[in-house]
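Our next item is chain A:
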Amino acid sequence: MRPIDLDLNTFPEKKAIVQKLRSMGMPTPKTEHYRYFGIRPILEREYTLRLPERVPVEASDSIEIVDGVVTKAPEGLFIEYLPQVRVDDSHYDQVYYINHLLTPMVVSIELEESGELRIVHKFTQNNTFTPYRLKISVSPKQKVKILEETVVVSESSLYFYGYDMEIGEESRVTFISSRITHIHQFALFGSHSISVGKGGEFHLYTFDLGSGRTIHNYHTILHEKALNDNNHILFSKGEGRLGNTFHIEHRGKESKSLQLSRNILKDRGRGIFDGLLIVKNPAKYSSIFQDSRTILLNSGPFMVSKPQMEIHTEFITEATHGSTTGHLDGEALFYLRQRGISLEEAKEMLVLSFLDEIFQKLGDEEFRREFITIYEENR
Partner candidate 1 sequence: MKKSMEIRDLHGEINGKEILKGIDLDLLEGKVHAVMGPNGAGKSTLSKAIVGHPDVEVTKGEIIYKGENIVGLEPEERALRGIFMAFQHPVEIPGVNNAYFLRTALNAKRKFLGLPPLNAAEFLRLLREKIRELGMKEEMIQRSLNEGFSGGEKKLNEILQMEILQPDFVILDEIDSGLDIDALKRVSDAVNKMRDGKRTFMIITHYRKILDYIEPDYVHILKGGQVLETGGIEIVDALEREGYKIFGEEQ
Partner candidate 2 sequence: MGMERVDKIINSDYELGFEIDIEEEKAPPGLSEETIKFISRKKGEPQWMLDLRLKAFHAWQKMEEPHWAKVTYPPIDYQSISYWAAPKKALESLDEVDPEILRAYEKLGIPLEEQKALAGVAVDAVLDSVSVKTTFVEELRKLGIIFCSISEAIRDYPDLIKKYMFSVVPMTDNFFAALNAAVFSDGTFVYIPKGVRCPMELSTYFRINAQNTGQFERTLIIADEGSYVSYNEGCSAPSRDENQLHAAVVELIAHRDAHINYSTIQNWYPGDSEGRGGIYNFVTKRGLCEGENSKITWTQVETGSLITWKYPSCILKGDNSVGEFYSVAITRLAQQADTGTKMIHIGKNTRSLIVSKGISAQKGQNTYRGLVKIHESAEGAKNFSECDSLLIGDRCGAHTFPYLESRSASAEIEHEATTSKISEEQLFYLRQRGIGEEDAVSMIVHGFCKDVLSKLPMEFAVEAKALLDLTLEGAVG
């Protein structure tokens, strides 16, 4: 099938979603958040639709999802397979609804206690189109850390996936996601909806690296005193197109969102940072902050930065955004070289120092070392 030709009449049991999608229309190259991603060649290709099935789950220390199928999971973790879950009715991404339409059963996980969860996604198929989704509910007053990893061995496939996440009141979720792909014909669309309850916190760290095509669209809803703290490192090379887009919607008062984005581009790599922070009228005394910085290592890459604010109340505590796109500081490079450091090494040092703020915030030395190793292997 060609994803763009999806026949909406074939989903009579999902009326509300169909209706929503009809009002939005299918995504086109002009769709604002796909404008720079180039969806046409991806969505107009012919794939074999491959819907995930339910199989017996093997005990393991992490959840393993192979082509949308849960194959391993920690013992004692309660996983349900739901034909339908409650759907975000104000997501900006058409793919979110398409994904919900096509997904026969949503992998649903309830986290009632504090703890750590590791989720590994494996993509192994060729020329297939696989949609799947996860739902994660976190009970109030818990601290949860989720580590997400992707392993791509597939040569040429399309995957739609995403989380519907509900974070209970005063809970704190730290979500660390590393998405590494080097396969140009591979495309991954993540479409996520996150609702953060009163006083809750959602800390997101994403590490996108490689030359494949991935785009993640996050719709976050913040209730009273909720916090969304987003941090992104993106390294796009080869013919890679890596992007993250956001609509962070402040609905409750005194809510707070901040975004740091650090992007490194080389070859013909493309990077997309597209973040819209919306402060609704009732969300008084909220604060929003965005800071996107990019370094282009050579001529040829393409960076698009769209830090955006939409503010509907006078009572705003802070609303600032900034974005820079440039190159490594020549003076700094020279300084290091004058001290006997090679050009390559000096560049390396400056790139890592450029990323450091995010690693500092994450405060996970092991992860940092791991990432740097991966980065060094792939630069």
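We take it that a contact is a pair of C-beta atoms (placed from the backbone, for glycine too) under 8 Å apart; a residue touches a chain by one contact, two chains touch by 3 or more; residues count from 1.
How these were chosen: all candidates are chains of the complex that A comes from, given by their letters.
The structure displayed is predicted, hence computed values, not measured ones.
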### Query
Pick the candidate touching chain A in this complex: 1 or 2?
2
#### Entry: Residues of chain A that touch candidate 2 when the two form their complex
32, 36, 281, 294, 296-316, 319-327
